[in-house]
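A single protein chain has been omitted; all remaining protein chains appear in their positions.
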Amino acid sequence: MTTYESVIGLEVHAQLKTKSKIFCSCSTEFDAKENENTCPVCTGMPGSLPVLNKTAVDYAIKMALATHCQVNETSIFARKNYFYPDLPKNYQISQYDRPLAIDGHVEIASDGHVKKVRLIRIHMEEDAGKNIHGTIASYVNLNRAGIPLIEIVSQPDMRSAKEASAYLRELRSMVRYLNVCDGNMEEGSFRCDVNISLRPEHQKEFGTRAEIKNINSFRFVEKAIEYEFERQKEILEGGGKVIQETRLWDSEKNRTISMRSKEEAHDYRYFPEPDLLPLMIDSSWIQEVKETLPELGQEKKRRFMSDYGLSEYDAALLTLEQDLALYYEEAVLISKNPKLTCNWILSELLREFDSANIASCKISSKHLGELVQLIDAGTISGKIAKEIFSKMLTTGQPPQKIVESEGLTQVLDEKLIETWVDDVLKENKEFVDKYKAGQQKLFGFFVGQVMKKSQGKANPARVNELLKQKLA
Amino acid sequence: MNLYDFTIEELSQKLSRKEISSEELTRVCLKRIHETQKQLNTFITITEEAALETAKRVDKIRLKGEKLSPLAGIPIALKDIFLTKGIRTTCASRILDNFIPPYDCTVYEKLKENDTVLLGKLNQDEFAMGSSNENSHFGSSRNPWDLERTPGGSSGASAASVAARQCMGSFGTDTGGSIRQPASMCGVVGIKPSYGRVSRYGIIAFASSLDQVGPFGKSVKDVAYLLKAVAGYDAKDSTSVPVPVPDYISCLKKDVKGLKIGIPKEYFIQGLQKSVEHAVQGAIDVIKKLGADIKEISLPHTQYAIPTYYLVATAEASSNLARYDGVKYGYRAKADTLKDMYQKTRGEGFGTEVKRRIMLGTFVLSSGYYDAYYKKASQVRTLIKKDFDDAFKTCDLIVTPTAPTTAFKLGEKMDDPLQMYLSDLFTISTNLAGLPGLVLPCGFDEKNLPIGLQILGPHFKEERMFQLGYAYEQATEWHKRTYPV
Partner (left out) sequence: MHITKELIHHLAKLALLELTSEEEKRYASELDSLIGYFEKLQEVDTSHVQPTYHVVPLRNVLRPDEAKKTFGITDLMSVVPLHEEGAIKVPKIIDIE
C-alpha cells in the first residue's frame, strides 16, 4: 500500500488598509451603499486613467520586508485581460514578470517543530467588484473594485492541512502586526486559494495539482485540504489521474466541486500597463519603510520566553495579536509578576474576549496589573480576586476601589482568625473527634467552615496554619 | 473678408476692442456650419444653444472689464473622442451612440477655464482607427477642397472644419498621424505635441502609449495659442510630464538662422507623389534661404515603423476597447446570457476596422505569439526611438513630407487595409518615439489639393518647431489660400 503525502502551496490575497483605492481617490470604507464608492477610474469609464497610491506601495513593501523578500528595484504593472462583469475595464491591473518582491520566507511552528515556508513572490494588484447572483439576473457592485491587494504566493512547501493553516495564521498575524490589512477572512479582506497535489512519500516529482478557491475561514482551509487529500488519494489508488483544474469549496456540504475547467480557455494576454510608469524602489525608500516596521509576532514570542520566562505555548498565545501582547506587557509593568499576569490573561481574560478584540475589554491593562499585584501581595485571595475581576468586567473600576467599597481586603489579623477557628472547632466537636480518630480528610471541611465564617476574607494560609496547630 | 477668415489673434483683438461680440462670431460660425454640414458631414453633435449661452456669458464678463484669456469667446470644436460632461460623446461608434459622459476630460476643463465657446463634437474614424475618416458610424466626413475626397483621418473632420471655417480652431488626437495627415490633406496647421505634454485624462483611449492631443488652426500662431491653453502637467494622467509650458507666442519671432535642419533620406522614397516631393523640396529651399543649415540625415529603421506601429497600437487597443461590453455604459445588445450579451454587443457595436484591429491586437498578445510580435515590436520601437535620439544629436529639427500623397478618393483604399496602413509611413515613427510634429501648408498639387510640410522636433521642443513653422509661414502664402467655395 502506498502512503501519500500532500504538497500544498497557498496564494493569499490581502486587502491593504489604505484610505483610498489603489488607482483613484475613492474611499475603501467597507459598508458603503452599493456603488457609492465609485468614480470614472474604478468603473472603467472611457478616458479614465489610473494613478498609483503611494501608501499602498509602502504597505506592500512592509509585508515584503517582514517576509524577508527581496524588493525588486524596478517593478512593472501589467494588464491581465479577461472579461467579467465585476472587472469594469475587463482587464485587471496587476504585476506579472516584474513583481514588487520575490524570494522570501515565513517561519511557522507546527507540531512542535519550526519550518520555513518559502515565498515565490508578492505582487500588487487591484481588487475586483462583487457580483450578487439573483434567480434570473446578476447584480454588480463596484465598491470593492480598485481596493489595493497584495498577492502572496508561497512555494509548495507545506505537507499537511495543519502546516497550511499555521502558515496562513502566521501571515494573518503579520499583516495585522504590520497594520496593513485587517485580516478578516469572513469579510473577504484576507483570502486564500489552495494549490494541492499528492505524491507517494519519498517521491521527488510533484503530482498534478488542483486549485481550491472560495475558502473563507481557517477551519475551511483545513477541511478543504483534508477533503481534497482523500479525493485525490482515492483517484490515485484507483489507478486514475488527477486533472489540473480549479475547484470551489462548498462549505455547506463540506466538499470541493469542480468549476468548469476554465483554465484551458484562459489566455490572459498580459502586457505592460502603458498608463502606469515603472516603479523604482531604491534603498532609501526601503530604509524609510524599514524604520516603521514593528516587532513582529515571532520575535516578540522569543523575547517573551526569554524576558518573562514564559513557556513557548503561553508566549505564542500572548503574541498572536499585537494588541494582546501590548496589553500583557503593560500589565506586567504594574504587577511585576509575569507568570501570574500571564495566567490571569490566558485563563480569565481570554475566556471573555477574543484575542483580537482586547480593545473592547473594560478592564485596562493597568487595572489588571493592579489586580495581580493585590493577589501577589496577599491583600486578596485568588477567590476574591475572581469576584473583583467579574466586577471590573462590568464596571471598569480599578480593583483597589472595589476592594475598598466592598470590604474585600483579606484578613491577616491573627487574633480574628483565631476566634473564627475556635468557634468552628467548638461548633463541630463531633467532627473534631472523628478527625482526631484518623479521618484526615475532614481537614478541608474545617478550612471551608472558617472561610465561610470569615466571608472568604481570611487568609487561607493562616487558616491552615492555625487549624493544624489546634487540631494537633 | 469674412469674419471667419480672420485668425484667432485678430479675432481676439476685435473682441477685446469690442468691435465684435462673441455672440456675433458664434452665430457666424453656426451659420457656416449649417450651410456646409450637409456636404462635409463634419459634426456629429452641434451644441448650438450651449454655444450661444457661453458666448453671451463671455460677452457679459468682458463688458464688466474683467481680464480674459486670448481665447475667450473664440468658437472651437472638439473631435468626438473628448469626454464632455452632459454632451454626447460617441467616438463615432455605434457602441457609444447614446453615451452622455458623466465627467469632463482635462482638456475641455482647461478650454472652459479659457472661456472658449464649444460649437460641437466632430466626426472622426471610429475610436480614431483609420486614415480617411471613412470608418465612422455617422458616415464619412469630406474634404472641403474636393468633396469626393477624404479629409484624412482619423481627426479628418477636425481638420476639415477649420479648413471650411466652421470653427476658429479645433482639437484632435494623434496616435499615428491622425492630426498631421488630415492637417496636410485639408491645408491647415496641426500639431501633435510630445507624448506627455497634454493630459490624456478623459480622452477615449485608442493606444495609450501613442495617443496625444493637439490643436488645428489656420496659422502657426493660432495653433500656438490653442496648445498653450491645454498643455501642461495633470495629476490625473500618470504619463503627463511636469515640465513647465513655455510661452509659445514669444518664441515665434526668434530667428531661425543657424538652425540645423535634418532631411531624412528614408522619407523620399518611391511612391512619394511627385508634386508632394516637389512642394517639400521647395519648402526646404525656402528654409535654407531663411538661413537654416540643411543636412541630410538617416533614420535607418523607418522601414520597420509600420509593422512596429500596427503591432503595438492594436495590442493596446484590443485591451483598451475590452471595457465596451454593454454592462456599464453605451450600447447593450439584447441577449439571454451574459456571454451572448458580450459577444453581440461587441459584434454589433463595433465597426469593421475596429473589429479588425481588436482581432489583430488579440492575436499579437496571445499566448505563443507575444514574443514574436508584441515584444519584438517593442524592441524595434527602441531602435526607432534611438534613430531619432541620434539624429537630434546633430540637428535641431527634422523636416519631411507628411503623407506620401495628397487627399485620396473616398472608397479608394477601403478594401485594402494594408494600403491604408502604408499611407501612415511618415507620421507613425514620431508616435513610436513620443516626439512632437507640426504640419503646415507648403503647396498644392496639380488638382489644387493641399500639401503639408512636417517639422519634427526633440521631446518637449514644440517652441522650436513653432519658431521654424512661423518663419516659413511668414515667408510664404500657402496658408492664406482658401478652398474654392
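Which chain is which? They are A and B, in the order written, and residues in each are numbered from 1.
The rule is short, and it goes like this: a contact is a pair of C-beta atoms (placed from the backbone, for glycine too) under 8 Å apart; a residue touches a chain by one contact, two chains touch by 3 or more.
Only a predicted model underlies this, so the values are computations on that prediction, with no experimental measurement involved.
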item: Omitted-chain contact residue, chosen from B:Gly434, B:Gly452 or B:Gly469; value: B:Gly434
item: Residue of B:Tyr108, B:Tyr248, B:Tyr329 or B:Phe426 touching the missing chain in the full complex; value: B:Tyr329
item: Touching the absent chain when the full complex is considered, from A:Tyr4, A:Phe83, A:Phe218 or A:Phe431; value: A:Phe83
item: Hidden partner chain, touching residue among A:Lys19, A:Lys362 or A:Lys468; value: A:Lys19
item: Footprint left on chain B by the chain that the document does not show; value: 99-103, 195-196, 209, 235, 238-239, 241, 301, 303-304, 306-308, 310-311, 318, 322, 325-330, 332, 335-344, 346-348, 350, 352, 355-356, 358-360, 362-363, 366, 369, 372-373, 375-383, 385, 417-418, 421, 432-434, 459
item: Hidden partner chain, residues of chain A it touches; value: 18-20, 25-29, 33-36, 38-40, 43, 45, 51-57, 76, 83-85, 131-142, 259-260, 262, 265, 267, 269, 272, 274, 276-280
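One rule holds in what follows: only the chains that are shown with their structure count from here on.
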item: Touching residues (chain side chain B, partner chain A) in the complex; value: 83, 89, 91, 96, 99, 101-103, 105, 200-205, 207-209, 235-239, 315-316, 318-319, 322-325, 327-329, 338, 342, 362, 365-367, 370, 374
item: Parts of chain A lying in touch with chain B, wherever the complex brings them together; value: 40, 43-52, 79, 81, 83, 85, 88-91, 138, 140, 267, 269-271, 274-277
